[in-house]
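Here the complex is missing one protein chain, while the rest keep their positions.
Our next item is chain A:
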Amino acid sequence: MHDANPAGESLSTGPADAPDTIRVLVAKLGLDGHDRGAKVVARILRDAGMEVVYTGLYKTPKDVVQAAIQEDVDVIGVSLLSGSHVPLFRELGRCLREEGAGHILVVAGGVIPEQDYPALLEGGVDAIVPQEARSDLIVTTITDLVTARGRI
């Protein structure tokens, strides 16, 4: 994460190689009351040393973007099992662009059929984690994306 450091010095309070704490907003969008998976993912990320903001159920893309901006998260992780992922992620991507928050990465999870992957990626999703993914895959996906983006 230090490659984006303009001064070329350690910006962190900890040891020189300590990266910033990764902050993730875990959200449920729209009419989808199944939050067991979202809570499990929140717990996995917590145990990997990340700070996870959980926003609860039935959020609109606009709510989620506003919360993500105020919380200055690196990643929004959205779990969707309702089948309405394509329009909801498209709207989420649109809201992020509209608010000038293109630096916030989006990771999709839940039940998402493979034929919808291209539409999601085109709509601003940075990575899709399939439902059978193991916990370490979720963690490395997020860590890799944040590292590639660099410090902001």
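The rule is short, and it goes like this: a contact is a pair of C-beta atoms (placed from the backbone, for glycine too) under 8 Å apart; a residue touches a chain by one contact, two chains touch by 3 or more; residues count from 1.
Criterion: contacts and distances are computed from a predicted model.
Enquirer: Per UniProt, what's the omitted chain called: "Cysteine desulfurase family protein", "LAO/AO transport system kinase", "Ferredoxin" or "Extracellular solute-binding protein"?
Expert: "LAO/AO transport system kinase"
Enquirer: So which bits of chain A touch the chain we can't see?
Expert: The list for chain A reads 4-7, 9, 11-15, 20-21, 23, 42-43, 45-56, 59, 62-63, 66-67, 69-72, 99-103, 105, 117, 121, 125-130, 132-134, 137, 141, 145, 148-152.
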